[in-house]
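Excluded from the complex is one protein chain; the other protein chains are retained at their positions.
Right, subunit A next:
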Amino acid sequence: MYVGTGALDIIGVRKRWYLAFALLVLVCLGSMIFRGFHLGIEFEGGTQIQLPARGAQGEITQSQVIGSFQKALGEQPAETQQVGAGASATFQLRSEALDAASVEKVKKQLFTDLAPIGSNGQPSERAISDSAVSASWGGEISRQALIALGVFLVAVVIFLAIYFDTRMAAAALISLLHDILVTAGLYSLVGFEVTPATVIGLLTILGFSLYDTVVVFDKVRENTRGLLGLSRRTYGEAANLALNQTLMRSFNTAFIALLPILGLLIVGSILLGSGTLQDLALVQLIGTLVGVLSSVALATPLLVDFKMRDPKYRQQAERVRARRAKAASRETGGDFDANDDDQLAAELRKEKAYAAAAGVPARTPKARPRPSAKPRPSAKKKR
């Protein structure tokens, strides 16, 4: 695999891949329909108040925070959690939407009771952050994101159809839709919180997913240039070869893309707890993995199936088979069976003779390759 010669037969077993992907998509769809999503504050509407976990009287405890909130408004916050670590540890309080005056009241009370320490080392009411979001805001962002998604899909199809061809565009589009569905489905399954940052992240995954597909398809196209005029291998075999040749590249691009994302996720979680950074990183992490998998095991197999609907490619595949049968019968006088000792001995003798003849210079460069020989993209066209 390291040098890109690993002959993994992905195209040959594509039916199995389809089945696996279909199952995955079904599970994801099911989860989205029956489980739904864990929506963030931006979708539900509400107020979040955040304060440093260090006060003038030392560490602030969770019960102190809740008590203070209750004193101010007469009710408990809906959710309280401590996030981050060390000097940057903070408390996050969430409640139903509060108006500006109530927020001010809570902040005053928290300051009076706990005196959280600000960045200048002094206790300050300004060290308390707050954020009030209306329930429609998340919807607004998502609506725009969906519009962007639609425009993006159209633009991408046009781009791919021009750069490659319509079949490649179709295959890429389907694997793209798969990526969206599965990423969203995983969010629903695991119950990660969906925030506007997640929705944004989902859109940028598409860029990456497609990026990877473009790299693979570029190689497929290169390997299949002039294929119809040749009878050396079928479209599927050429595509499989391209996949194997780009597998290491796909793996590397994915891995290198994942490294900073992982860094972002880990550092963000340790230092800040939940928030924009983690939301973006998490969705990117999932999406990148799904995107790479689908560009290898879904987009290319689909492409092969689409191409094989074209009679030209089917006829060519037929010619390849015919030619192979002929070549095989000419070389070994029938099907070679490695289990037959006589045939094996004959074959070994032949190999020895080839080796002995290796010193003789080639007289004709237009020699036919053996069926088992690895393809050379530089080979001349033959009719």
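Note that a residue touches a chain if its C-beta (ideal position, glycine included) is under 8 Å from a C-beta of that chain, and two chains touch if they have at least 3 such contacts; residues count from 1.
Simple rule for what comes next: contacts and distances are computed from a predicted model.
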Per UniProt, the name of the complex member that is left out, chosen from "TransglutaminaseTgpA domain-containing protein", "Monosaccharide ABC transporter substrate-binding protein (CUT2 family)", "Protein translocase subunit SecD" or "Multiple sugar transport system permease protein": "Protein translocase subunit SecD"
Residue of A:194, A:210 or A:227 in touch with the missing chain, whole complex considered: A:210
Sole contact to the chain not displayed, among A:27, A:66, A:148 or A:189: A:148
Per the touch definition above, residue among A:90, A:183, A:294 or A:316 touching the missing chain: A:90
Chain not shown: contacting residue from A:114, A:128 or A:182: A:128
Of A:161, A:174 or A:277, the residue in touch with the unshown chain: A:277
Candidate in contact with the missing chain, chosen from A:9, A:140 or A:310: A:140
Touching residues on subunit A - with respect to the absent chain: 2-5, 42, 45, 47, 50-52, 84, 88, 90, 96-104, 118-120, 126-137, 140-141, 144-145, 147-148, 151-152, 155-156, 159, 163, 196-197, 200, 203-204, 206-208, 210-211, 214-215, 218, 222, 245-246, 248-249, 252-253, 255-264, 266-268, 271-272, 275-277, 280-281, 284, 353-355, 357-358, 360-365, 367-370, 373-374, 376-378
